[in-house]
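Excluded from the complex is one protein chain; the other protein chains are retained at their positions.
After this line comes chain A, so read on.
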């Protein structure tokens, strides 16, 4: 179970708030022709009201699949096969499809990675955004368009009344992502899931979009889950960070701790393998980047014990046998590594 904590930006620790959404022992498996791929295999994390949780990991770590599971949108051949997702006290996995449909886009909204493909090319911006309000809030077309225009303005789109009549192809990539953000915010959601929201954008545009997201989040006191492979993006945005590897959570802590005192060997190795500005690499005395040997395991047939053991510099014999279970090593800092004192389940 994850305990909650005050972020680094908030030095006075308060009584632990109740998480808005809590993912417990989530399991999502892909039933493929070749066998069962355990893409998400016993994952826990929680998001507190008003905070941004960054979920980082490499491709195939299960970060996107676990966030799609929160909306019950995992695509076939994947199925959520275990766990609980408690949102405002209720388990989303027991909701009916109708109840989920009433929730999606209203209480929990999503911002997608690719703004070019997540908008419908054959409807105008105004039509596809106001549809959401007509559907969820039984708004009239006119009320809906007014609200859409208001939101477009809020996300920094100039001349929103003209934009309402435009189609996605008439907008630049950065503008499309602003529309995607406006769409997510239409119904004042309590939780926004942002899956690699800036990966498809250039760096200067990325900086603008990140700034906008941070600003809106603070203004509306939303909770946000930011899924990304980019440590720099979570460093800028997240209050807390969950690091995933091969379908499991390695470590969760507040952002400052992840960067200054990471505990899990994978988190450490990942951070070390990234070149940094300011680390003054001098020509001649140029060192190599530390690397992580090998590559992530095949989740059709994950290794026994800790999934990182064959690449881990600190692995001992027990790591091959014992699956570590996340445990708190400090308030708000959980690690799953038996060398850091985590209990484990023997194979």
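Definition applied: a residue touches a chain if its C-beta (ideal position, glycine included) is under 8 Å from a C-beta of that chain, and two chains touch if they have at least 3 such contacts; residues count from 1.
Everything that follows uses one rule, which is that contacts and distances are computed from a predicted model.
Considering the UniProt annotation of the chain absent from this complex, which name among "Glutathione-dependent formaldehyde dehydrogenase", "Dipeptide ABC transporter ATP-binding protein", "Electron transfer flavoprotein subunit beta" or "Iron(III) transport system permease protein" applies?
"Dipeptide ABC transporter ATP-binding protein"
Among A:172, A:188 or A:301, which residue is in contact with the omitted chain in the full complex?
Counting the whole complex, the residue in contact with the absent chain is A:172.
Hey, which of A:103, A:233 or A:319 is the one touching the hidden chain?
Looking across A:103, A:233 or A:319, the contact with the absent chain belongs to A:233.
On chain A, what residues meet the omitted chain?
For chain A, the residues touching the absent chain are 58-59, 172, 174-175, 202-208, 210-211, 214, 229-233, 235-236, 256, 259-260, 269-271, 273-279, 281, 283, 286, 288-292, 295-296.
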